[in-house]
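Sharing a structure, written as structure tokens. Questions coming.
Of the protein chains in this complex, one is absent; all others appear in place.
Chain nomenclature is as follows: A, B and C, assigned in order of appearance, with residue numbering initiated at 1 for each chain independently.
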Amino acid sequence: MRETRSIMLRCLAVSKAIARRKPSAPLARTILFGASALASVSVAAQEAESTPVLPAERSDVAVLSAAGPHRIFNFSPFGGGGVILFEGDDPAIKSLGNVPATDNAAVALPRDASKIYLAETYWSHGNRGERSEILSVYDAQTLDLESEIPIPGHLHVVPKMSQMGLSDDDSLAYIYALVPSSSVHVVDLAKESLATTIEIPGCALVYPYGPRSFATVCGDGTIGSVTLDDDNGSSIRFSERMFDPDNDPVLENSIVDRSTGEGFFLTYTGKILSVPLGEGPISGETWSIQEAAGMEAPGTGVQELAWRPGGNQLMALHRDTGRIYVLMHPGNHWTHKVAGTEIWVLDAHEHKLLRRIPLDTPATSVAVSQGEDPLLYVFGFEGDGPGGLEVRDATTGEVLRGRGWPGFGNVFVPGN
Amino acid sequence: MRETRSIMLRCLAVSKAIARRKPSAPLARTILFGASALASVSVAAQEAESTPVLPAERSDVAVLSAAGPHRIFNFSPFGGGGVILFEGDDPAIKSLGNVPATDNAAVALPRDASKIYLAETYWSHGNRGERSEILSVYDAQTLDLESEIPIPGHLHVVPKMSQMGLSDDDSLAYIYALVPSSSVHVVDLAKESLATTIEIPGCALVYPYGPRSFATVCGDGTIGSVTLDDDNGSSIRFSERMFDPDNDPVLENSIVDRSTGEGFFLTYTGKILSVPLGEGPISGETWSIQEAAGMEAPGTGVQELAWRPGGNQLMALHRDTGRIYVLMHPGNHWTHKVAGTEIWVLDAHEHKLLRRIPLDTPATSVAVSQGEDPLLYVFGFEGDGPGGLEVRDATTGEVLRGRGWPGFGNVFVPGN
Amino acid sequence: MSERSSDNMCERFVRKVARRTSRRSLLSKLGTALVAAPIFPLLPVSRAGAATPDRPLTDFERNAQTEDPNRCDYWRHCAIDGIICGCCGGGPHTCPPGSEPSPTAWVGTCLNPDDGRHYLIAYRDCCGKSVCTPTGSDCRCNETDRDLPVYRPQSNNDIIWCFGNSSMAYHCSTAAIVGVAG
Partner (left out) sequence: MSERSSDNMCERFVRKVARRTSRRSLLSKLGTALVAAPIFPLLPVSRAGAATPDRPLTDFERNAQTEDPNRCDYWRHCAIDGIICGCCGGGPHTCPPGSEPSPTAWVGTCLNPDDGRHYLIAYRDCCGKSVCTPTGSDCRCNETDRDLPVYRPQSNNDIIWCFGNSSMAYHCSTAAIVGVAG
């Protein structure tokens, strides 16, 4: 045995010179790395040259600034993806960092985007072993995991905006689950614990509004609304039948304004159910976005070509101006996942088409920043290449910047 | 509250008619699915038509036949990949199934490929939580997990053939690890437990041979060989310095024949160290594959263009015929990971070039099946598209079949 | 290739749920339902009106083929969303080795162009194993004929149908014939 062979990996000493950022100070010690590979690191002063020697660098970790209204949170919980953060004003649309998520996780952001909440399922050995159902809480500036709140579970599904959401005051998280029964888990975010679980048989998804309420969509064509009382008891109200669930159902990525409780439920054929979800009976008016555009409202024909909504996250609302953005494509009925070739901009209250924005490449998803100077984010582009993210002026529709990058998924923005 | 709304997901009864494969028998019961969505499934006899009704099908699970010599195990432990099985004789080169593996797992197969051994690291919450270091044992026909043997760990590295291997009789698994010191964990596969850990300071990787021995390569330019005694004690021998570890090191994916103990260690510049690893002192002869091809042996010049070995799993040995296959490309020194544009076929004992096989697309990896009618597998193609797997006649080099499919990695074959 | 039975899955499903949840009222309901019922995988429901013989064909139905089950345009795939198990070592009703068919499924009503009949197709996911790496260029599909939102779960193709499996990890999706659509 050769005793001179030393252990390969040792935490050996070097001078603290580098730590103190004195780049040209000679190292006080050498580093041993195997007896036969002894060599010295010398940061000795170079012979005088015209350019200075580049200083030694200390490894550090980036921390983000607090999110402004143009921070972008792209969510793609598949194959090791998760949340990728961008800044809408960054000309390069370069990642600011990312947060991993399990396959089919769900996500929600508080209005100031100071946290990222992820409903996740883990098995201790990847696809097997002990199961953990948790709500992971990340600090959205350090991207450090802050806590893991045990929850009963969440629905594993192609990600939808309405799988999970926060109460208007950001104090409660509502998480939709399908087994053992269709229900919503309510998490008290301050206490970091489950507050209650509310069964919503026959209905699914959560559209929070106000301090302690959420809407839900039901398989019989009604809209439900659940309100929690102070003891976490709950009551549910239903509308009359407002849509045909077999032939022209409400799309999952419909929108309820968290603050005002105004619901905008979009159907496969392009009807919007405008439903104020305050007190009392739930009802509302139904209007057609094609009629708002001066066209005929299409029916449910499988060979009835018309402009129709389609995609994944196919609808966005700019709350202050009441503008609704919808991805539209020409197609027959049952093409509700087809990528949009245009974005239609509609006045949510006047029921008027304001603008049609043609897209160079069809896209499946759209989002809009809140507040002043809104930016329109278009993503989920078709094709084999990188998914891309295009940033447009939300008022004019003009392309401001964009960049190909890999991904698909949903985009979340602060202020919603 | 509407009491008629039933729980959404129930395991409700249906007739056993379908289970008994009587496809046209009417269902005895209806399926309830929410009060408002009541509908009946009727497999009633159709009105007489010319073609028979297709029978109802029962879900089942595929099980593979025992591996023949042309079974292929492609290993790509990144981003949710793992082992994908193919049959070299399948004209479509279609997946037979796959076994998941953690990022940077290591793999080994017994000679009959009846099992798949994976050294894996799991954290209970994906990238965090409790760590498990295990050797996962899969049945290679059912692809079911049979057991998880706790081990101290394995090196996380771009996968290499020599990270892990089995003794000639398939009874021991040798798993290379770097921390806390360079060492080899020996697992008794019958007892499903760790037999011992052997430190190999200054050396790395395992090239098993015989019942209880393995070679290893050392940072000072020597080859080591460890032999276990019956009590799992061990002794190590070293060769004299056989290569220049700073300038012309031995490549990691070098080969030792498990049965004969013949080692073929290939260096960056294309030298092969033929080292018989039996009893006594370790020594051998060094020959140049370029000289075997009638060329000059290249040096280590960074602007010295020559045919050089390069790639990932860049070398294969057909044991019965003593043929060595090496991926070669024209390049300077330090291009040892560049994809090969040719495969050179060499006689391991005569030190002669037998054939140069030009490749249509440069590839980083090569493998050969053992026994009669050997097949040559070329994979790890360059470019953005699917990695692909090309099957060639190992004697003539002729392309037999091939197919693009996503992936990169190593290929393991039975009989090695 | 041989077969392994997927019997008793529904039973296992309910037992697993029982272990995992603390909501006793629900469990007792489920338990009662089981006592009265033979054990068999949950079958999907037909959607009324899906198979009207004289309605026009959807684009999928116009283009569907019956030869290659490992392509998205195979007739049974009219409402599939996922990776075809045939690209992963399985088949139209066969899970790849080492995975398990889900006891639950979503359903499509697809036209077989060879016999002109509409069949109920159960898109049973194969589960318990990480996502399959398919070999083939047309293995990841998203067809939406009569696909409904998750509040109509049995007609929704976005849900991971791995409830009650040893783990809910999704591997791929099959398209088994359940019967003729009535």
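FYI, contacts are C-beta pairs under 8 Å (C-beta built on N, C-alpha and C of every residue); 3 or more make two chains touch, one makes a residue touch a chain.
Note that this is a predicted model, so its numbers are computed, not measured.
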item	value
Chains in view that touch the one left out, judged over the entire complex	A, B
Options B:L54, B:V158 or B:L354, residue touching the unrepresented chain	B:V158
Among B:V83, B:A140 or B:L205, residue touching the chain not depicted	B:L205
Touch with the omitted chain, as defined above, among A:S95, A:S147 or A:S283	A:S95
Contacting the left-out chain in the complete assembly, out of B:S65, B:N127 or B:T396	B:N127
On chain B, residues whose C-beta touches the chain left out of the figure	78-79, 103-104, 121, 123, 126-129, 131, 152, 155-158, 160, 178-182, 197, 199, 202-205, 216-219, 245-246, 249-252, 301-303, 332, 334-337
For chain A, the residues touching the chain missing from this view	7-14, 16, 18-19, 23, 27, 31, 33-34, 37, 39-44, 46, 49, 51, 53-65, 76, 80-82, 84-86, 93-100, 138, 141-145, 386, 403-407
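In the analysis below, only the chains that are shown with their structure count from here on.
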item	value
Longest centre-to-centre distance from chain C, chain (CA-based)	B
Distance from the mean Cα position of chain C to that of chain B, given in whole angstrom	33
For chain A paired with chain C, centre-to-centre distance based on mean C-alpha positions, whole Å	28
Sequence positions of chain C contacting 2 or more other chains	26, 30, 47-48, 129-131, 152-153, 163
Touching two or more other chains - residue numbers and ranges from chain A	79, 126-129, 178-182, 202, 218-219, 245
